[in-house]
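The following block contains the structure, expressed as C-alpha cells.
In this view, the complex is presented without one of its protein chains, the others remaining in place.
All chains are identified by letter, namely A and B, in their written order; residue positions are counted from 1 within each chain.
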Amino acid sequence: MPTETSTLTTQKTRNTKQLSSKLIRLLVYLSAVVTFGSLLFIILFILVRGVPYITPSLFEWNYTTDNVSLLPSLLTTLIVVGLSLLIATPIGVFTGFYLVEYADRGNKIVKAISMATDTLAAVPSIVYGLFGMLFFVTFLGFQYSVISGVLTAVIMVLPLIIRSTEEALLSVGMPLRQASFALGAGKLRTIFTVVLPVAMPGILSGVILASGRIVGETAALMYTLGTSTNLPTDLFSSGRTLALHMYVLSSEGLHVNEANATAVVLVVFVLVINALSTYLSKRLSKGGK
Amino acid sequence: MRQAYEEELKQLNISFFRMGRLVNEAIYKSVQAFVNHDKELAKIVIEEDEKINQMEHDLEQSCIELIALQQPVTTDLRKVITVMKACADLERMGDHAVSIAKSTIRVKGNKRVYEIEELISQMAERVKEMVHSVLDAYTVDDVEQAKAVAEADKKVDQMRRDIHAECIEWIKQDSEVVVGSTDYMLVSTYIERIGDYVTNISEWILYLKTGEIVELNTHHHYPEEN
Partner (left out) sequence: MNQTKMTIRDLNLWYGDFQALHGMDLEIPENEVTAFIGPSGCGKSTFIKTLNRMNDLVQGCRIEGNVQLDGENIYSHRYDVNNLRKRVGMVFQQPNPFPKSIYDNIAYGPRTHGIRDKQQLDQIVEESLKKAAIWDEVKDHLDRNALSISGGQQQRICIARALAIQPEVLLMDEPTSALDPISTAKIEELVTQLKEDYTIVMVTHNMQQASRVSDKTAFFLNGYIVEHGDTRKIFTNPEHEQTENYISGRFG
C-alpha cells in the first residue's frame, strides 16, 4: 500500500537524520575535548616539569651562572611592557579615534592608513626585530638597549591597538551617538562621555593583547633589547625579558629545569595580567558616567 | 489615549442630552401652542427647530470623527452608534413638533372641541414624560426603565385611537367641527409618532447594553392601523 511505503521512507529518513545529528554532536564534543585537553595538558606539563625547580635562589637579586636568577628579567619585562604601553596606547588609541570619528571614511589617505595597519599587524615579529636592529640599534646608535627594545615593541603593537580601538569605536552604535547629538552635545563631549565608556572594554582588551604580545616576544627583542642578564640601569643599557631569558636558558641546554621553572612564572605572570585587566575593564565599563 | 477618548465621549453625551431636552421642550411648547391657539409660540417652535437640526448635524459629525480618528470597538463603538442613531430619532421628533406648530398656525377660527383638546393635552403630557424618562434611562444606562418607556408607548397608541374615535363621533354630530377635528386627528397622530421614536431610542439603549438590535412594542399586533 502506498501509505505504508511512505511511512517507511519517512521512518528511514528520520533514522538517517538522527544518525547524522548524533555524529555532528559527537564531533562538536570531540573538538571541545581536544581543545580544552591540549590546553590543560600544556599547563599541567609545564607545572609538573617546572614547579619542583622553583627555588628561592631563582629569585635572587643578582644573576649568576649558578643561580640563573629570573628576577632581573622579570623586572625588565615589567619595565619594557610598561614603557611600551605608555607610548603605544595613547598613539594607537588616538589614531583609532581619528580614523573612526574624524577622518572621512571615503578618503584615500585614510584607506591607505587602514591598509597599512592591517599589513603591519600581519608582519612576523622577526622582521620587526631586524628593522629595530638596523634602525634603532645601528643607525640611531642606541645599541642593544631598553629604548631600542621598547621602540621596536611600540611599532609592533601599534597596529594591534589601532585596530582594536577602531573596532571598539565602530561597535558603539549610531543610535547612542545620535542620542547625544540630539541633546545638543558636541562631538568631543559625545566621544568622551558616551562613546568612550562603551568602547572602553574593547580598547582595553586591545591593550591587554598588546601587553601579552610583548611579554611573549623573543625574536623582535633579541636583536634590540639584547640578552644582558643584568637589570638595566638606564634606558640605554641592555636587558632580557622573561621569554628571552627562557629562550636563552633552554637553547644553552645547561639549565633546562630552571627554564621550565621560568615557564611556570611566565604563565602565572600572564594569568595575573589577564585577571587584572578583566577586572579593570569591568570596573571601567560599569563606572562609565 | 483612553483619557482623551473618554473626554470626547463625555462631550458627546452632554450634547446628546442637551438636544433631548430641547426636543422635549419643543414638543411640549408645540402642543401648548396648539391647544391654546397660540400662534406666536408655534412660530417660536418652528424657529427653534433650526437649532435642533444644527445640533443633530454637529452630533453626527462628532460621531463620524470619533469613529474615524479613534476607531472605537465593543462598548465604545456601541456608545457612539447609539448616540448617532438616537440623535436622528430626536431630530425626527423635533420635526413632528414643527408639524404640530404648523397645524396651529393653519387653524383659522374653527369651532373648537374642548373635550378633545383636553385629551390631546393629556396625551402630550404622557409623551413628554416618556421623552424625559428615556433620556434618563440613557444617562444611567437603565435597561429596565428603557423597556418600561417602550411599554408606556402602548398607552399612547391607545390614546390616539381614542381621540380618533372621539373626533369621528363629533364630526357625525356637528359638521362645523369637521375641519378642526381633522387637525385634532393629525396632531394626535404626530404625537403618537413621537412616542414611536421614543420607543426607538429605548431600543438603542438596549443595544448599547446588550449589543443586540431588538424591536420593542411593534405595531404588528394591531389588525388595523390609522
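To be clear about the criterion, a contact is a pair of C-beta atoms (placed from the backbone, for glycine too) under 8 Å apart; a residue touches a chain by one contact, two chains touch by 3 or more.
Keep in mind that what you see is a predicted model, and the values were worked out from it rather than measured.
Q: Which candidate, A:Ser164, A:Ser180 or A:Thr262, sits in contact with the chain we can't see?
A: Only one of A:Ser164, A:Ser180 or A:Thr262 touches the chain omitted from view, namely A:Ser180.
Q: Which residue, B:Asn36, B:Gln71 or B:Thr139, contacts the hidden chain when the whole complex is considered?
A: Touches the omitted chain: B:Gln71.
Q: Looking at the whole complex, which of A:Leu130, A:Val198, A:Ala219 or A:Leu235 touches the chain that is not displayed?
A: Per the contact definition at the top, the residue touching the missing chain is A:Val198.
Q: List every residue of subunit A that touches the chain not included in the displayed model.
A: 104-106, 173, 175-186, 189, 193-194, 197-198, 285, 288-289
Q: What residues on subunit B make contact with the chain left out of this view?
A: Against the left-out chain, subunit B lists 1-5, 64-65, 68-71.
By definition in this document, only the chains that are shown with their structure count from here on.
Q: I'd like the Å distance between the centres of subunit A and subunit B, where a centre is the mean of that chain's Cα atoms.
A: Those two chain centres are 91 Å apart.
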